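The complex is shown incomplete by one protein chain, all other protein chains being positioned as in the whole.
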Amino acid sequence: MTIIELGFYFFSILACLSAAFILFTKNVLYAAFSLVLTFLSVAAIYVIAHAEFVAVTQIMIYVGGIVVLIIFGVMLTNKLADKKPISGSHNKFMAFMVALSIFVMLIYTIGQINFPLITKALEPNLKMLGVGLMSDYLLPFEIAAVLLLIALIGAAVIAGKKEGQDHAD
Amino acid sequence: MTQVNDILDWNPVTIMALLVFCLPLLSFIIISISKEKHQVLMSWLASLTMLMASLLSIAVLLQAWSEVYHTKFTWFQWAEYIFTMGLLIDLPAALMLVTVNFIAFLVHLFSIEYMKGDEGYKRYFAFLGLFTASMIGIVLADNLLVIFVFWELVGLSSYLLIGHWFSKEKAAKAATKAFIVNRIGDIGFVIGLSIIWLQFNTFDLVELYSLMGNIQVADGMWISASGSSLSLIWLTVAGIALFFGAIGKSAQFPLQIWLPDAMEGPTPVSALIHAATMVAAGVYLVARIFVLLNIDALTFIAFTGAITAMMGAVAALTQNDIKKVLAFSTISQLGYMLMGMGVGAYDAALFHLFTHAFFKAGLFLAAGSIIHSLHLSNQANDFDAQDMRNMGGLRKSVPVTFIAYVLCGLALMGMPIFSGFLSKDAILLDTLTWANAHQSMFFYLIPILGFGSVLITAVYVSRQILLVFFGEFKGQEVKSIKENSLLIKGVLLILSIMAIGVCWSINPFYSEMSWLMSHIEIPSSAFDIGMLSASFAPSHLMVSLISTSLLLTGVVFAYLKYRPEGQYFRNYSLETLKPQNFWQSLSYENWYLDQFYQTVFINPFHKITSFAKAIDTHIIDRMVNLFGMGSVIFSYIVAWFDRAFVDGTVNAVVFLTGRVGTATRSIHGSKAQSYILAAVIGLIIIIFLIF
Amino acid sequence: MTENLSFKLHSIIGDLSYLLPEFILVAIILLILLADLIFKNQPKLVRLIAIVGLLFELYFSTRQYLHIDKSMSVFAGMVTLNSLTAFWKMIFSVGALLTILMSQAKASRWKTGEYHMMIITIVLGANLLAMSSNLLMVYISLEIISITSYLLTTFSFDKKGAEAGIKYFLFGAVASAIMIYGMSLLYAVTLTLDFTGQQFTDALLQANPLPVIVGSVMLVAGFVYKMAAAPLHVWSPDAYTAAPTPVVAFFSVVPKLAGLAILIKVILVINLFGLGPINWPTIIAIIAMITILVGNFSALWQNNVKRLLAYSSIAHAGFLLAGFAAFSQPALQNVLFYAVVYLIMNIATFMIVNHFENSKGLIKVEDYSGIAVDHPYLTVLITILFISLTGIPPTGGFTAKLLIFTSIWESYSQTDNQWLLYLLVFGLLNTVISLFFYLKIPFYMIFRTPNKELGSGKIKFGMENYFAGILVLAILLIFFKPEWLMGLINNINFAF
Partner (left out) sequence: MQIEFYFLISSFLFAIGLAIVVTRKNAILVLMGIELMLNAANINFVAISQSAPDVGAGQFFALFVIVVAAAEAAVGLAIVLRVYDYFKTIDLDNINELKG
């Protein structure tokens, strides 16, 4: 067992455990921190899969952006001073059945896929990604820009303005 | 695939016919955009256009007497198929054209007086124009699809006219009922259309006639000239499915329930739509598609018609509403016509269609005249001018109406020298011939039902005449009842003259000598209908004698039972509402068909729909409920485990209540996520099913 | 590598002109943004920009429709352009134009600039979705539509809007997560994202059935969700009830048809000429049946007009799918025909409903009692529209349904797939059932006595009613002269 394989197992188990923790914890803040852990483990898995840039992006955007947003959301919607941000759950039995059957189905499916073997070790691919973004993937790249613009404006409108209030506040 | 590329040219006859179609449409448009203060002027104008249309259609009839005119043009093209539209004027079409226009003209005239002062006067005349135009569309169209289009338009305008007094809840309901029941018949029409399309790739009637001439029937397959073959059963299905459309429109068993309710509309509308024209469209449709029908389909039609004739006649026996009696009698007479079509008496059935149109319009308008007179007289506030229990002795007050009513009534019974006798006898003769041609006794059921209906018809017509016109008036002020204006009287007189047999045949006792019937040719069908192979043709005289004696028996029976001195007449008042025995209630309630549909279709349908709604919006909650229960049980087990192994009882009870609380709370609400859950489950099921 | 790259760049620069309509859309978005920043509170200016821009876009899409006769792969295979996609683009821009025209009355209450930007963004997404030939492109354009839709749902800025927004958002996000998981499975099987290529088809044909089934179903689920067809329709009644009416009209047309466009495109590929593990015609037929059933039966008891129309649009999605289930070129033409007719009649209905809602505050069916007395013109219009939605002559709705049923029947007689027969009979029965609820509103308008509380009296006759009148005329015209529309559709080259 090489060190890489060891790392892979370690981070996979970490990702799975921290994800399961989100499912079971009652405290929303703990869940958010556990999510950070999951994202970091997944980033590590990306690195093992020779996708360094994706891993960096994962850390930058997910850990640095989305989780921060989420934690802001938790804090804005809970009066932390009074009590812990606790939230329950429901539909447990049903959800368990559904998630289990989805999981089993996916496992079966994976067993049926003829995966190609990884023959070559990939060289660092940052340049390839950069060139790709400006050539083959130019159109999605530009469209994603529009998407971000609209999402930004929209989020500002939705979250910012209450009915009857002016631009002043 | 496309057989039609040459477009047939216009000629003077078809142009005239097109004009006949456009005139009522014009009247509809002009009246809709005119101002309300000109409404009386407009109604005269509408009558005038109808007069012009009638004259034009007579001109068309003269031209089409011995020749068929056909004009068509491309409507639209889809892939390699061409859909056309056009006019096909043969003798039945031309006769129908005259009938529709002439009766529409008379109804327009009648309505000017009848609807005077009505709130929706303008709307009424506008819709009348729309209806007439679409009816003419059905008559002239050369193409099943176009017929279907006008078929729907006729349904729509009839809907609007039945609901004319929409502020009456009953009228609005009746309109909806008529529309929906008709649509059920239309499903059959559409299925028939699709089968015909599949086999022949055309809807054009003339082409269908020639294509049907070239089909071959071999090994139970139905092979068209182009080589397309279908199992023979589909030919029967197509015929019956198309006939199903006619069942809806012509109010045949089992869809006749809408017609009695449709009497909520103004009486002239009932005369035009629900007696003379629209309901006859079903019969006319069967005539148009006659060559498409094979023996099985025709037998089906014959039995449906005969059963309806009997059921309608029986239901007419005990009605109290003057118009409902006529409505049921219409159902019964339409049954006659279809029975005639089914046994191959194409000419006789059409002949009955025309004679019936006139005398039934006469009866309805006479009834309308009575109702109008009673409305104008001084009666108590809650007086129901349509209820026969309020009438009696009216022959002195409204003599002209009385005469018209009796003349048309005699024609309806089929009394010799009246028009109804000629056509009804022709049909009965043919049913008997047809039954003879079949070997089984079973087929004699149809002539038996036919003759039986003659008897019952005589009874209910006599009953109505006796109850309405004889004896003493049951309302308050008999003196204030006045005969209507000259306009109404004139219309009634014209129609009652048309009820006399001489107008239709030189010899009013012998239908074969009718100028009309002898000209209608039975289209040559690919199937042997069985008329020709009859081993024994019954004598005409014998049929006439049987039917006349049945008729007289009926009249005598009716006189004995319903005569003004009799017990029935004396007891006949608003107080004795209830039918006295099972048979009477069966008749009064129209064989309990409405109740039957209510319990068998509508109630379960309501249940199913509310169930479906519940499924869509609540299934998740139900599932959650179920699993909530499951988790309660689960929690009990856990609790029991706790109690037994972990902790003391006190703790366990606390824990248990907590658990039950969570479980019940999870039963409520939770829609957003339940939606997701349901969707995911749906996906899993789909994947599972595919695999 | 460098030569290769410069070649690629050259071809991309050459391809730029093919995306002119989309560039115009982006330009409109930016212009509106600028206009909103520089001239504050100028709703008229914003509307003007949007309308003129959309007209330009429509013009260029039409040019594409007229001049492109074979499929061409543009932007390194990200999108394909042919007359079919150009036709879809025309439909989308007409839908957006009509929506903007009808939102006049209320737009000033919402944030006009943002509102128009979002409508245009959805059109952009729909255009790209219809064109895309790469799974990545499909995902991004679908997300543009979805994210903007979540935002627009909350644009009524009230409690209901917020609730519908969050429900829609959660449902949509899960659906897209499922969709990309399906994409990843298909990618694992085929090792390519370009689903129009040979490699994709070949790999699917050789693969084991289970991964293909799971992957395809998860992928298609995303489109079915966008179309609001069963079993992923549940979000739409809530969203339609709460969102502003013009937005609902827009939702019920543009994203739905965009979903249909990509669904057709993808399924024609993964059907693998009928050799694949999934019998797609049957699956589509079943989905169509369930969708029609759910739409019609749930609509029966609705009191809220918008909710009723939401279910009605679910049912129409079912009919669109039913037409597609026939799997033949004429069937596709008929689906396009139905789509156009549906666009016209649905938007026209919403125009009138919106008008009543704005000027008289009519929300429930009962509120429409006796409207006919004061507004005969609008009553006639709405009656014709409902007749068309039911599919009764003489309206375009009838012709469209007739064509759909004809193609199902033809396909049934050729393939003997029993499900198609069931679908046909079921569809016919459902047109009768739909009569019950479609007639409800005209019934109340004509046959009920007016509700005194709402007050009678004429209301201001808005500009949009003239547009509604024109659309109704178009519906009637399509019935009498269907070959005009048919001719447009016949020009389309269906080779993918």
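Letters A, B and C mark the chains as written, and numbering starts fresh at 1 in each.
The working rule: a contact is a pair of C-beta atoms (placed from the backbone, for glycine too) under 8 Å apart; a residue touches a chain by one contact, two chains touch by 3 or more.
As the structure is a prediction and not an experimental result, all values here were calculated from the model.
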item: Contact list for the unshown chain, restricted to visible chains; value: A, B, C
item: Residue numbers in chain C that touch the chain omitted from display; value: 135-136, 139-140, 143, 147, 150-151, 154, 158-160, 162-167, 169-170, 173-174, 177-178, 180-181, 183-185, 187-188, 191-193, 237-238, 241-242, 298, 307
item: Chain not shown, touching residues in chain A; value: 4-5, 8, 12, 15-16, 19-20, 22-23, 28, 31-32, 35, 38-39, 42, 45-46, 48-51, 53-54, 57-58, 61-62, 65-66, 69-70, 72-74, 76-77, 87-92, 94-96, 98-100, 102-103, 106-107, 110, 113, 115-119, 122, 125, 128-129, 132-133, 136-137, 140, 144, 147-148, 151-152, 154-156, 158-159, 162
item: Residues of chain B in contact with the chain not shown; value: 613, 616-618, 665, 668-673, 676-677, 680
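Here, only the chains that are shown with their structure count from here on.
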item: Pair sharing more residue contacts (C-beta pairs) when B-C is set against A-B; value: B-C
item: Inter-centroid spacing, chain C versus chain A (mean Cα positions, whole Å); value: 31
item: Geometric centre distance via CA averages, chain B-chain A, whole Å; value: 66
item: Per-residue overlap in chain A, given as positions that touch at least 2 other chains; value: 105
item: Contacts with two or more other chains, residues of chain B listed in rising order; value: 673, 680, 687
item: Chain C residues touching chain A - in the complex, by the definition given at the top; value: 5, 8-9, 12, 19, 26, 29, 33, 40, 75-79, 111, 114, 117-118, 121, 124, 128, 136-137, 140-141, 143-144, 147-148, 151, 154, 157-158, 165, 185, 188-189, 191, 207-211, 214-215
item: Chain B-touching residues of chain A, taken from the complex the two chains share; value: 88, 90-95, 98, 101-102, 105
item: Chain C partner contacts - residues on chain B that touch it in the complex; value: 74-79, 148-149, 152-153, 156, 163, 166-167, 172, 175-176, 179-180, 183-184, 187, 190-191, 194, 197-198, 608-610, 612-613, 616-617, 671-673, 675-676, 678-680, 682-683, 686-687, 690-691
